[in-house]
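A protein chain is absent from this complex, but the other protein chains hold their places.
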Amino acid sequence: MTIDLEELYKDLHSNPELSFQEVRTAGIVAGHLENLGFTVHRNVGKTGVVGVLDNGPGPVVMLRADMDGLPVKEATGLDYASMAVGVDHEGKDVPVMHACGHDVHVSCLVGAVEALAGQKQDWQGTLIAVFQPAEEWGGGAQTMVADGLYGLVPKPDVVLGQHVAPFPAGWFGIRPGVTMASADSLNVTLHGRGGHGSRPETTIDPVLMAASATVRLQGIVSRELAASDSAVVTVGQIHSGSKNNIIPETATLGLSIRTFSDPIREKILGSIERIVRSESTASGSPKEPEFDYEERFPLTVNDESAAGRVTAAFRAKFGDAKIIDPGPVSGSEDVGELATAAGAPLVFWFLGGVDASYFKDWAETGRLPEDIPSNHSPYFAPIIQPTLTAGTEALVTAAREFLGSPK
Amino acid sequence: MTIDLEELYKDLHSNPELSFQEVRTAGIVAGHLENLGFTVHRNVGKTGVVGVLDNGPGPVVMLRADMDGLPVKEATGLDYASMAVGVDHEGKDVPVMHACGHDVHVSCLVGAVEALAGQKQDWQGTLIAVFQPAEEWGGGAQTMVADGLYGLVPKPDVVLGQHVAPFPAGWFGIRPGVTMASADSLNVTLHGRGGHGSRPETTIDPVLMAASATVRLQGIVSRELAASDSAVVTVGQIHSGSKNNIIPETATLGLSIRTFSDPIREKILGSIERIVRSESTASGSPKEPEFDYEERFPLTVNDESAAGRVTAAFRAKFGDAKIIDPGPVSGSEDVGELATAAGAPLVFWFLGGVDASYFKDWAETGRLPEDIPSNHSPYFAPIIQPTLTAGTEALVTAAREFLGSPK
Amino acid sequence: MTIDLEELYKDLHSNPELSFQEVRTAGIVAGHLENLGFTVHRNVGKTGVVGVLDNGPGPVVMLRADMDGLPVKEATGLDYASMAVGVDHEGKDVPVMHACGHDVHVSCLVGAVEALAGQKQDWQGTLIAVFQPAEEWGGGAQTMVADGLYGLVPKPDVVLGQHVAPFPAGWFGIRPGVTMASADSLNVTLHGRGGHGSRPETTIDPVLMAASATVRLQGIVSRELAASDSAVVTVGQIHSGSKNNIIPETATLGLSIRTFSDPIREKILGSIERIVRSESTASGSPKEPEFDYEERFPLTVNDESAAGRVTAAFRAKFGDAKIIDPGPVSGSEDVGELATAAGAPLVFWFLGGVDASYFKDWAETGRLPEDIPSNHSPYFAPIIQPTLTAGTEALVTAAREFLGSPK
Partner (left out) sequence: MTIDLEELYKDLHSNPELSFQEVRTAGIVAGHLENLGFTVHRNVGKTGVVGVLDNGPGPVVMLRADMDGLPVKEATGLDYASMAVGVDHEGKDVPVMHACGHDVHVSCLVGAVEALAGQKQDWQGTLIAVFQPAEEWGGGAQTMVADGLYGLVPKPDVVLGQHVAPFPAGWFGIRPGVTMASADSLNVTLHGRGGHGSRPETTIDPVLMAASATVRLQGIVSRELAASDSAVVTVGQIHSGSKNNIIPETATLGLSIRTFSDPIREKILGSIERIVRSESTASGSPKEPEFDYEERFPLTVNDESAAGRVTAAFRAKFGDAKIIDPGPVSGSEDVGELATAAGAPLVFWFLGGVDASYFKDWAETGRLPEDIPSNHSPYFAPIIQPTLTAGTEALVTAAREFLGSPK
């Protein structure tokens, strides 16, 4: 290969960009695609890039990577750590970090398209590489589709993608059916009555209201779901107040909700609203709380048959021992929107990114170690190799499973 | 008079400035002082202004007003409401409002110095007018003293000042001894472990930690103090998180604590630290919480004898019915720093600022109505008259009580 | 004297009886009264005893002591500690203790009537000694009145009484006007839906509901009252569940609320109901919570003039240094019912009961030590002397202040 994937990875890692602001990243990948002979479409869904390599009649295979970073201040101490600052959607300066490994996904996909472009004699069909913006906001895939993706490129026969995960590097997690959770993002505004910090009796304290609601919301997962139900209710943001001696007017909560079925999702959303309204009433709020639902991630569901083919191909390529079924994962993805809009089957898998030495007790206990910095942590740091090589080979292997043989 | 105080007041109200940024306000008051023949010192304690009017041998009387506004978004709907935006100490744009009536204090002091300058034939001594910055941050008076105030002007024989309050306009609250509470401002940082919003098991959630601490802190006032103890523990700020699907690393609480005695103050501060540390431990925090105490407001204590003289003068001027003893007030002030540094007695009183019609049930119930927007509320809106006239006359009356008679 | 008050005290202390069950105590005091020449009425208000000593024309003075103990397991380790067991109003066996010093009150009143009976030549009028049942339940005084007390004995010209308190023994606390708080006792029943401990999703957990309500109620005193307001909201009982692996149907809370004014009382009761209803709604309760108000203690208000006379008499008898104004006390009493029903002035004072050595820092700090076991504590243990002598002398002194002089 001529592209140095490790260099590319470190460069992307040092220069993360927020959702729909992936201009530099898009430029880099578009340049590589052009160099490799792809027809390139830029600015598909604001900052998305799509490349098409037509290699004769045959199946159309779409490979997808997401490009955006997160408003997290990197604390890994790596020599290629990010010191980037971005402007969030409220116009505020925030630190930015590739805390979810999208730099891994981009690097592996660049590596895979280079490899596939170099072995055109060995396959036939059409290869589509999608570098998607704004996966973290949940709107990137949908925005590409709405912006006319499938007018620019043919609808694929299969959509393939991967996500780095806290498994041993070199290992893969893949399963048929439900693979990742549905995710809802909900912003709540609670209304108090502001006033002087020394005169609470003239106010309705939104800080206590929001804190009480946050505490009370824990009861949904702990008391309202069966042990066998899987769901997560996270209050990822709580904000109220501008000065210690002022009791503020309002407080806001930002929630992320993960579910694996519609009845559980509806039950949880109903319970959240019930609890928040009740805590508002408990404080004697002058005004009903407001619930603002942001874009939703659907369930990520792998096609049974296509996932079976990829699994078999991975077993053959990497060995049975390195292929696991992680069960349904509580994270969420919007890659499914690309498949759904095309009416195509989806296969999405997890790519191990952690030094294997962490996992010595895994076989025995059956539990993943919990002290590995998770995705979105400021300490998130996948090991570069064998992660990049494995991820590149996985994309090539899966693509070749569906691409045709040359006549 | 030639200065239109109502115009001045509306202009100040429309143009509030944050602590230590009162440049425009300082320019206006310095201009008036110079026009009235005062010797003017600018930039005393960053943005403070002091004027001296030497009117022959005799007592030295200091009148003080504070100038700063607050980071509150005005919601009064007044036609002179503030739409100002300032930059807070973190460099963030914030709305600014005169939500604590310092514009009233400045206007009344300008009116009072004009009146006293116009009646120089009737009194003898030295009049000092202090327009102090940064009362809201608690450092303004101390900064003026540290910046050499008493090298520039003579030490006063008495320090006089006032604050607008939720009494009927035209009324005054004054008492000997403890008048306002001690105030501590405390910032707490709680440490969790960040990660993905869908994988709480890999994190230590600082949002729940901070919310639990906030809820638990209520027990200090409700359970650890006697019914007869007076104190306030306000969590005026709670902040954690940057995105709904990220569990953050840390959370911050901003507290304001009001007390009237040292043993109670120490007990409360000890309880806050104990509770916050325990809630941190309850979450399994990887790191002790941090406690950052900001500048403290001392108790505001009126000199018994001097307060008695002012009270008597007010009764004579305004009528007994309009002079009340409000008891110790839970608000705080740093005006006492000016008196303490001079070794002078302090007299500080409250100036009613609310339409008298709100108070029809007061006599009967003995309780102030609680739906008057309190100081620091976005709806705080003192009635212009008779507030300005009464406040001006009060300063003149009190000053004349201590200034000498012409020979 | 012939009655050994210390022996009497220890005997009463070792044999406490619950409210309206003071049969043994009543028998003892009735015997003493009869021996001293009083006309004795037994079973006035179930277990109450009243003695009348007619000593010619003149003022009628009523002295009152309360007799009942509490369902507390004594932990003082005293050699005369109670090991008594009683049957509570639900028919359950409970330990019983004189944890509120009613044994002191009874002993001192026995001592006082013996002293006054022995000095009949020195005074004139009618002496009434009331040994009241069931002060702790709040119904004792009212029950005696309803049972015809003032048909049996003349209406008094003044009602006098005392309560042992955490002051130095030999000292007295007395004040005109509001002396003790109003008390409300409120039982709350919260409704969940019971089920198996392993299947919370089929239930509505009343344990979490009750715990959340208890926590949330702290916000009333901490956030809804002014620093200058005095009130106490105690959840003295919380009960739910019969077996760890059963989620119960209901939970109960028992509250005691102390206030010093009607508006604050009404505000607090309203807030309690609002919060409890909201927490019930937050849990999705199938049924509104129930609020059962038990008998209420009124404010205890001393007559200004009569209290002034007693204060002066105490200063003359015990010395100025030992007479203090404790301010309004958050405890409550029903002695006022006896005065109100008679249209007579009330004077009620506090009798120090603690070793003076505890108080060495008092003068300096102005705060009572908080580690003295309070009334109702299992460690409550007034020092016997000089408490008993001082309490006896106080009753005699106050009574003589109002009784007439012999012609």
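Structure notes:
Every chain is named by a letter (A, B and C) in the order it is written, and numbering of its residues begins at 1.
The rule is short, and it goes like this: a contact is a pair of C-beta atoms (placed from the backbone, for glycine too) under 8 Å apart; a residue touches a chain by one contact, two chains touch by 3 or more.
Note that the coordinates shown come from a computational prediction; the quantities given were computed from them, not determined experimentally.
In the entire assembly, the chain absent from the figure touches the shown chains A, B, C.
Of the listed residues A:P16, A:G140, A:G173 or A:G219, the one in contact with the hidden chain in the full complex is A:G219. When the missing chain is restored to the complex, the residue among A:V232, A:L255, A:A282 or A:A344 that touches it is A:V232. Remark: the omitted chain is touched by one listed residue; of C:V207, C:A341 or C:I383 this is C:V207. Checked against the hidden chain, the listed residues B:G27, B:P154, B:G284 or B:G343 yield one contact partner: B:G284. Interface residues of subunit C facing the missing partner chain: 70-72, 75, 88, 92, 94, 99-100, 136, 166, 181, 183, 185-187, 193-203, 205, 207-208, 210-212, 214-215, 218, 232, 234-249, 251, 254-256, 258, 294, 329-332, 370-379. Subunit A residues in contact with the hidden partner, per the touch definition given at the top, are 181, 215, 217-223, 226-228, 230-233, 258, 261, 263-264, 327-328, 330, 365-367.
Those residues of subunit B that touch the chain absent from the view are 198-201, 203, 205, 208, 212, 215-216, 219, 222-227, 229, 271, 274-275, 277-279, 281-284.
To be clear about the criterion, only the chains that are shown with their structure count from here on.
When each chain is reduced to the mean of its CA atoms, the one lying nearest the mean of all protein CA atoms is B. With respect to subunit B, maximal separation of chain centres occurs for A (centres as means of Cα atoms).
If you average the Cα atoms of subunit B and of subunit C, the two centres end up 43 Å apart. Here the spacing of subunit A and subunit C, counted between their Cα centres, is 65 Å. Remark: subunit A and subunit B have CA centroids separated by 48 Å (rounded to whole angstrom). Each of residues 198-201, 203, 205, 208, 212, 215 in subunit A touches at least two other chains.
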